[in-house]
Each structure stands twice: as structure tokens, then as C-alpha cells.
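Below: one structure in C-alpha cells.
Every protein chain but one is kept in place in this view of the complex.
Note that the chains take the letters A, B and C in the order they are written out, and that residue 1 is the start of every chain.
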Amino acid sequence: MSYFVQLLVSGLVVGSIYALAALGFVLIYKASRVINFAQGEFIAVGAFVVYALSVYLGMNIWLALVISLLLTAVLGFFVERVFLRPLVGQPIISVIMVTIGLASLLEGAIHLTPFGGGNFSFPSFLPQKGIEFAGISVSYPQVLAVFFTLIFLAVFAWFFQRSTLGIAMRAVADDQMAAMSLGVSVEKVFALAWAAAGITAAAAGFIVGTVSGINLGGLVSIGLRVFPVVILGGLDSIPGAVIGGIAIGILENLATGYLDPLVPGGGTGGVFPFVVLLLVLWFKPYGLFGTEEIERV
Amino acid sequence: MAQLDVENLTLVFGGLAALSGVSIAVEKGELVSIIGPNGAGKTSLLNCISGFYHPTEGVIRFEGHDLTRASPHTATRYGIARAFQNIELFSGLTVLENLLLARHTHLRYGLFAAAVFYGRALSEEVEARAYVEEIIDFMELEPYRKRLVGSLPYGVRKRVEVARALTLGPKLLLLDEPMAGMTLEEKEDMVRFILDIRAERGTTIVLIEHDLGVVMDISDRVYVLDFGQVIAEGTPEVVAKNPRVLEAYVGGTA
Amino acid sequence: MRKTLVTVMAALAASLAFGQTVHLMWSGAITGPTSDAGKYYAQGVEDYCKYANEEGLTGGLKIVCEVRDDQYNNANTQRNFEEAIERGDPVFLGYSTGGTLQLKPLIEEVGMSYIPASYHIGNIDPPNNNYVFLPIVSYSEQVIAVLEYIAKEKPGAKVALAVHPSPFGRAPVEDAKKAAKELGIEIVEVQEMSKGLDYTATLKRFANEGVEYIVYQNVAGPVATMVKDAKRLGLNIKHAGAHYAGGPDLLRLAGDAAEGFIWVTSYFMPGENTKGATFVRELGTRYKRPSDTLESVHYPSGMLAAAIAIEAIRRAHEAGKPVTGDAGREAVHQALLGLTFDPGLAVGPVTYSKSDHVGVDMLRALRAEGGKFVPITEPFQSKLFRKVHYGK
Partner (left out) sequence: MRNPWMQTGNYRTSYRQDTTIFATYSEQLSLIVLLLSLLFLPMFLSRPQMFVVDLILVYALAVVGLNITTGYAGLISIGHAAFVGVGAYTAALLAPALPFWLTVPLGGLAAAIAGGIVGIPSLRIKHLYLAIATLAFQLIFEWGVGHSTLLQQGGAIAMPRVVFAGYKVGYKNHYYFWYYVTLVVLIVLAFAFRNLLRTKYGRALVAVRDNDRAADAMGMHPGLTKIFAFALGAFYAGVAGGLYAYLSRAVVIEDYMLNVSIELLAMSIVGGLGSMVGSFLGPAFLVLLDLNMEDFANWLKALGMSLPGVDIASAMRPLTFGLVIVLFLVFEPRGLANWWRLVRNYFKNWPFKY
């Protein structure tokens, strides 16, 4: 029993990292219907900025994090302006491909720094021991991950419910034309969504970095794991991203815990979410919380 | 039994009834119009007949086949063709290709013949082309034959829409506001086409139209829909005198 | 016309002054998967090559080393290899397991000696195994050596293998299973582990199954995370790994959690006071490599591969044989087949023969203590490996 509970708890904490990464993804989709294949690269940029600031410049890690959040926000904003804006109104595949091109571009840029290859890790700022409760154990970085997810969720909830800009974003997400006719600047909203996505990506990068070290390939691969999460939660639902993230985290852990011993070689944790993804697509194409697109003739 | 029998059709969208208990019957070779205010459920009715929507309750029968749950391509294969209100052409293709697409179900050659483009594929394609050219002549679309549909003016696109439905070689033609947004001259052309279709091809036609003048002029019979229900039915003269129709149209002030 | 003549004369003069030019190509992953090793390996090849030319270790030849990033893409490796054949290179430095296994038939047909960075035993197993040479002992031997050490430390131990999800990771699994049977230890599970954020589930399961040792055939990243998780969970499990699983990278990533990690490799440690380690340090400083290069175990690995190739070329040349083209390939292959020398870069001499395509046959077990790997055995050879793998 404690084994099962431990799997649930670990799944929950890992899932909240996925949720964090998925939040930015969903924000972009919600505002502009763009699927961002460069989310993993954003995550990497965020982590490397923190590393560079804290190790090369000896900055306090929290300060480094704040600066990294700001920088990736600017990067997101800039990316939207330069790469996405010219493609408004183009077919979906163009927009998907531009984010794929962007991913490659960012990766090349990272290779121009010393971070292209190799493993790095942040200066340790959290105890290694972990927290133990009734035989269930979680590490401090994982606690931090849950904490971060909660904070971002709260901030976004507040932002969308209360602030004018957030309401404008919701309006744009609901109906672009109508929002435009009400004087909402759709362009501003798109750029803002990308900036916000940059922030969540950097936060995710920071967490991943503290949990498992910094390596370009590893960070970028988080970008892929976002897909089952957002399909399960619904591409355009913020609570969906969080619940989807946690669900996928738990499923991954349960697969590793119970399926792996049955499969020679194991490693089912990585592929199981994608099987779930296909099932979700078949039985509930718009995810648990996504908005259904109704076609009118 | 009528060619098209729609019995007691009810269509509910998220608790809202778009149609409730609609029954209509259309005889072979008839030209029947469906009129009614905006939101009365006219297009929903057409969507049900052509298979795009599936009714919550009721039965649709066409020439004795039950098409209640049929998908659009099944309906098409039974001989029901449809021209859409909001033009649904293949905008990246030429007029010619749009019309050739409508011959899809009539082409029987296999994949291999198609890949070498010889024998059956070639002869059937030429045959299809001849058929399409006939329709192009009929609908007077010659100048636009190889133009991309997306680049054509609105009135012409509407005409292509009807031409494409006709190319399917239907027994029943559903026309959803084929004259909406047209100039007077274009409207007159379209009326002429519709009458010619019936006269020369004997196709049964169900027409949704807002222009009451046109409807009263050319229809054999008229159904009037309001709030998803049939409120009147009969020859144009009879319907025109029905007080409920007047009420629905003028909005209760009569 | 005069101008061309002058150029031709100049070129002739240059070639006389430097002697004959021989090209040596390395094709590996400076980017893409496993680039965390490839990056330093490439630098090792590059630097040793410069050094050999400058110090006259080339027997008067000018050896031009070319380092290519194939991005772990086999088509790129194949193209680079073809270019080397076409140019008449006598020997080729390769990298990945996939690339080497794919090229084996071609390597055999062409008769070009091939030194990969992958120590997959399949590289030198039949068929088509005459021209592939491993610089150090294979993964299978490494893992079996680890198991031997464990069997000595804890007879009858329960072991789990955590391998990389690729041919590289799966390479030693079969041999390890057989060896475990011989050694009387039990392999409870073989798990494929890729980049993950949390291994609690796997570790807890191992613990429930009574696993006492986890043996890694993997890269440092996932190993570090797993080691950290195990420490946090307070599990009483020891960790051990083959060449690519451990090393300074692991220490940097896992910190204190790596304490006690048992590792086998044929290379020296950066801080060690041996001739080889000092040499690596000096060379790195000479070519202004950053400290992470100096600390990486992949840097001397690249140097060793280059050293073997250059030594074989030199010997063929000094024996008066051609060192380029078809004849050069054959001459260098012959030189490699009889090559025994000690460049001092690893814990034993390089010894090749017709039946032995493993260069350095020795390895050492090391243990992470106080933030660095400390040797806990003298250089040794796995006793069981030959029996298990070749049945003799």
C-alpha cells in the first residue's frame, strides 16, 4: 500500500513539473491557436540563463531565477513579434513548422554558448535529504515544483479573472473577431501569451535543472512530454494543463511501478503516456476540459 | 409514397430544439420551397436531409431508403445533392476540378488504372469531362472553366455551387438560398437556371429562399417554418393568405 | 602560366618540408544524443593530433586530423566514412554504436581499419569483424568486471541492471546475465532508463525486491538523478557502473549522492599522479582547454583513439610501406594487428593481435570518495568475460 501511495505522490510531484511546462503551451494555444514545438527549447534557455548567472557571475540563485524569468518573457515576446506575427492567417502547418524551425534556431543559438553539450548542475541550494512522512518521501526540488505550480496557477487564475488584460486575453481566446471589434488589441494579447509562456518555461527549466541537472537534450525532451498532458487536459484549458500534467505524471509512475516488471526491458513510463494520448484522442478528442469545436454548415 | 418523406423530425442542440416535429413530403419532379424567418430551422432541416445533422427523433425516407442516420456521402450516393448557403467550394481548385469532383461516385476505375492513366481510367475521365462540360455550358460558366474558384466573384461562385450539385447527377437537388446576396440580374439568371434544371432534367428541387416574390412565382408548393415547426403548407396562393404566415413574417403587427 | 608553376613549386616544396600528408578523420556526435561525451572526445582527438605533429611522433608524416560532427546521424557518419575512403585515408576514427554496427559490412569490404568510441562487443564480434578495433575493453567486460567486484564484496548479491534505451545500453545485458549465473549473484531486473525527472517508482520497486546493487550501463545524466533519488529515499542500495555511467560528470551532477559509487574504466582520473594523467593535464593546458575538458574522462578517450591510429600509421610508414590508398589501408591494418605499445593514457598497454581487437585489456575499479573517484583495485582483467562471451 505504501508503495502505491509513494507512486501516487511521486507522480503528483513530477506531474506538477509537466503541468508547469504545459501551462505555457496552453496559454499560447488558447490565445492564438498555435502549437508550440519550441517549448522545450524555451525551458532550456531558462535553465541555462539561471546557470550562467549563478555560476559565471556568482549571482544569488533566486535573483538569477527572477532575471531568467524576465529574460525568457522578453524572448517569448520577441519571438512572437518576429516569427509568428507575419504568419497570422496562414495555414496551421505553416505555424507548426515555424515553431519547429524556431526550436532548431534556438538550439543552434544554444550551441554557440558553452551549453551545447555536457552536463551542468546548479550550485546546491536545497538540502539533499528530502522530506519523509509516513514512509513517503519527496525531495526538496520536487516540493519546490509543486509550490511553483501552485503559485503560477494562482497568478494565472487571478490574472484571467480579475485583471483587464487577462479578461482581454480571454475575450480573444473566445472570439477573435468579436474581441477586435470591442477594441481589444489582439496582437498585444498574442505577444503577451508568448511572454507568459516564456515565464512558465523558464520556471519549469529551473525546476528540471534542480531535480535532474542541466543537459540540453534532457531539457528539450520535456517539451515532448507536454503533448500527452495537453491532449488529456484539453489544449485550451488551464486547469486542464494542471490536472493533465498530474494525471500523466501519475500514470507514468504507475506504469513504471506495475507495468515495467511485466515487460522485458521495461521503460514503459516513457511510452505509456502516448498510448493514453491516442486513447484520449479517440474517445474524448477535446480532452477532459477542452472546448469542443462545433462545425456549422 | 412521396419521393422524399420527412416524418416528425426533431433536432435538439444542447437543450434547444432547432426542429420540433417537422414533417414534409416532396413528390418526384416537384419544386418545393421552404420559407420562414431567420432561425426558423430551414437550414437545419436541409442539413438533416443531406446527412450533416442527425435528428434526435423522426424518420427521413428517400425513395424508400431510410436515410435518418445516413452520412452526407451516403445521402449523395442515393441521389441527394446539395448546394450550400455559405459557399462550400474547394477554393484551391479550378471550376473544372470542382465539378469533376462531383463525378467522384460515377468513376469506377481502380487505383492501378489511375496510376498508369490508361484504359478505363482515361476513357472514364474523358467521359466525366464531357459530362462536366455539358453542365458548364448549361450553367454558362465557360469563361471561368480554368479559374481558381477562390478568385471568382461572389455571384459566379454561387453559380458554381449550384453547378457542382447538379454535376452529381442528383434525383433530388437541395438549394440553400442560391440567390442570397445577388444582384437583380444574377437573380433572374439563377431563377432561369432553376426552372431549366427542372424542365430539362426532371430533377426534384427543394429550395430555401428569402425572396418571397421568387418563391411565389416558381414553386409548386411551399412549406413555412417558424421556431422549428411547420406553420403552413400548400400552394403559393394558399400559403400567402395564411394569417399565421403573415404574422410570422411581419412580426405580429398584422 | 608562370604563376601556376610557382604555385606548383611551392606546394611541392611544402610537401617535401613536412613530408607526406596523411588525413585522419573522426566522425562523432559533437551535438545531438551523447554529445556530452562526444564533445570532449573530439577535443581529445584534435589535441593529440596537434601534439603528435608538433612533437614528431608521426615518423616524419604530416597528419591532418579532421573532426566532423555527425550529430549521431548514421547517414552523416556513412558519408564521412566514404569521403575518407575516397581520399585514401588509412584508418578511421568512429564514434557511435549505431553508426559502427551499420558500417561494419562496408568496413569489412573496404578493408579500412575503424576505431569507434563505442565499446559495444558486437563491433568486434563476427561477422565482418576484421577491421574494427576497440581502444579499451568492451561494455560487456566492463559490466562483468563490476559484477565480479560485487560478487567478491557481497556473495550472492541481488543486482538490478539499469541500461540506456538503445543498442548501446542493451549491449552487455546478455553477457551480464550469463556471468551473474557463474558468479552466483542474481539479476533481479533489467530496466531501460532514459532521461527522467524522478525514479522513485523504479527504486522503490527495486528495494521491495531486495535489490542490493544497481549496475548502470548508461550515461551520467540519468544515473545522477537515480543516485540522488536513492539517497533521498534512504535506500540501502549500492550503485556501480560501466565506463560511460560514471566519471567526473557524475560527481558534478550528483554531488554527495554519488559517494560510494563503484565505477570501472581503463582510464586514469584527472587528479591522479600518474604519467598518463599528468600528460593529459599538460596537453589540455597547452591547447588552452577549459577545466571541464581537463576533468572529462572522454578527453583522454579521444586522445587514446588518435594515439592508436597515429602509432599504427607511423609504424607502417617506418616499415617503408605506403600509408595512403588501398595499399596504405592494408599496411596500417597489418600494423594495427601487431600493435603493442603504451601511450600511457590508460591503465594498461594497447595490445592488438589477429584474434584480439581490444586495445587496453585492463581496467580498474574506482570508488567515489570525498568528491572524486579513487582507485580501489590494481588494474585487472575480467576473469569471466572470455569464458562467458567466447565460451573459453
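In this section, a residue touches a chain if its C-beta (ideal position, glycine included) is under 8 Å from a C-beta of that chain, and two chains touch if they have at least 3 such contacts.
Since the structure is predicted, the reported quantities are computational estimates derived from the model, not experimental observations.
Would you mind listing the shown chains in contact with the chain that isn't displayed?
Visible chains that the missing one touches: A, B, C.
Just one of C:G271, C:P290 or C:G338 touches the chain that is missing; which is it?
Only one of C:G271, C:P290 or C:G338 touches the chain omitted from view, namely C:P290.
Of the residues listed, B:M1, B:L16, B:A130 or B:L184, which one is in contact with the missing chain?
B:A130
Hey, which of C:R68, C:R329 or C:H389 is the one touching the hidden chain?
Residue touching the chain left out of view: C:R68.
Which is it among C:G59, C:P165 or C:P248 that touches the chain not included here?
C:P165
To test your reading of the contact rule: which positions on chain C touch the chain that is missing from view?
30-32, 35, 39, 42, 66, 68-69, 71-75, 78-79, 82-83, 85-86, 96-99, 101-106, 109-110, 122, 127-128, 165-167, 170, 192, 288-290, 292-293
Applying the definition given at the start, please give the residues of chain A touching the unseen chain.
35, 83, 86-87, 90-94, 96-98, 100-109, 111-114, 116-117, 224, 227-228, 231, 235, 263-265, 267, 270-271, 274-275, 277-278, 281-282, 285, 295, 297
Touching the missing chain, which residues of chain B?
50-52, 71-73, 76-77, 81-82, 84, 88-93, 97, 100-105, 107, 109, 111, 114-117, 121-122, 125-126, 129-130, 133, 164, 168
Keep this in mind: only the chains that are shown with their structure count from here on.
If you average all the Cα positions, which chain's own average lands nearest?
A
Compute the distance, rounded to whole Å, between the mean C-alpha positions of chain A and chain B.
48
Counting only Cα atoms for the centres, state how far chain A is from chain C in Å.
Distance between chain centres, rounded to whole Å: 36 Å.
Roughly how many whole angstrom separate the Cα centroids of chain B and chain C?
Each chain's C-alpha centroid was found; their separation is 73 Å.
Would you mind writing out the residues of chain C in touch with chain A in their complex?
Against chain A, the touching part of chain C is residues 30-33, 35-36, 38-40, 165, 170, 189-198, 200-202, 204-205, 208, 220-222, 224-225, 228-229, 231-234, 249, 252-253, 255-257, 290, 292.
Spell out the residues on chain A that touch chain C in their complex, using ranges where they run on.
Checking each residue of chain A against chain C gives 3, 6-7, 10-11, 13-14, 17, 111, 114, 116-121, 124, 128-130, 132, 137, 139, 142, 208, 211-213, 215-218, 221-222, 253-254, 256-257, 260-261, 264-267, 269-270.
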